[in-house]
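Handing you this structure, nothing more for now.
All protein chains but one are shown in place.
Showing chain A:
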Amino acid sequence: MNFKQLFKSKPLVIGSSLIGALLMLMLISLFYTPYGPNEMNPSMRLAGPQLTHLFGTDNFGRDIFSRIMNGAQTAFLIGFSSVAIGLVFGVLIGAIAGYFGGWLDEIIMRIIDAMLAFPGILLAIMLVSVFGPGLNNTIIALGIMSIPSFSRIARSGFIQYKEFDFVKASIAKGAGALRIIFYHILPNMVSSLVVATSLRFSGSILAEAGLSYLGLGVQPPNPSWGRMLNEAQPFMINAPWYVLITGMVITIMVLGFNLIGDGIRDLYDRKG
């Protein structure tokens, strides 16, 4: 696959530019935001979008643009780390179940099925309620929440590939299980895992928004898009820009990752 092919894929181009823009915002926010994200200015409450406040101000007179920028850090951090947790543990569990099969597979997959039976967000809410809200616990909860889907993908891949001749050949050569799993089979599954990862991103970010919306995610006053949406709600009629802009940003993020994921899948599908 070359770059020309990449640029031909419209979803991929649009998706990456959306995410790229947000990533830029986040990177800039590490060094500079127009105002302090938690800086209050009671005399400038609920001011509409204007030159000094690009996205207007919230009910405490905080600059919404600065909070969106700062909130991008939280969104990306939670997205990346929770997906990483899900990916590592999910693939590991799926690999063991798929490669060894038998009763081990049965036990592991029934547990995974049980986890799948729970709506993910409900599981996350339960975990956060037990261990308490906050950034770290939110990441762990969302990570656990994304384990089942990764392990399902990994398991089906391993079941498929372990019957292939190249695997049988390496077994005949006396390769150990670990070597076969990580060196021979896993590289073949990168494409499907990449697609799953990018789709999972949007799921995690949306779930964080949902958790924070319910007051269970990132704690105030630090900005989180989900909680900003919650806080904007009472002002929906009298300060519509607050809720609209926050909602738009979440939508752009989720849409961007979905487009990227689908774009990658299309590319691989065409190749296959």
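Criterion: a contact is a pair of C-beta atoms (placed from the backbone, for glycine too) under 8 Å apart; a residue touches a chain by one contact, two chains touch by 3 or more; residues count from 1.
Simple rule for what comes next: contacts and distances are computed from a predicted model.
Between the names "ABC transporter substrate-binding protein", "Acyl-CoA dehydrogenase family protein", "Pyruvate ferredoxin oxidoreductase" or "Vitamin K epoxide reductase domain-containing protein", the one given in UniProt for the chain missing from this structure view is "ABC transporter substrate-binding protein".
Touching the chain that is not shown, out of A:Tyr99, A:Tyr213 or A:Trp241: A:Tyr213 (per the contact rule at the top). For the chain missing from the display, the contacting residue among A:Val167, A:Leu193 or A:Leu229 is A:Leu229, taking the whole complex into account.
Within the complete assembly, residues 10-11, 38-40, 42, 45, 59-61, 129, 133, 202, 206, 209-210, 213-216, 219-221, 229-231, 233-238, 243, 247, 250-251, 254-255, 258-259, 262, 266 of chain A touch the chain that is not shown.
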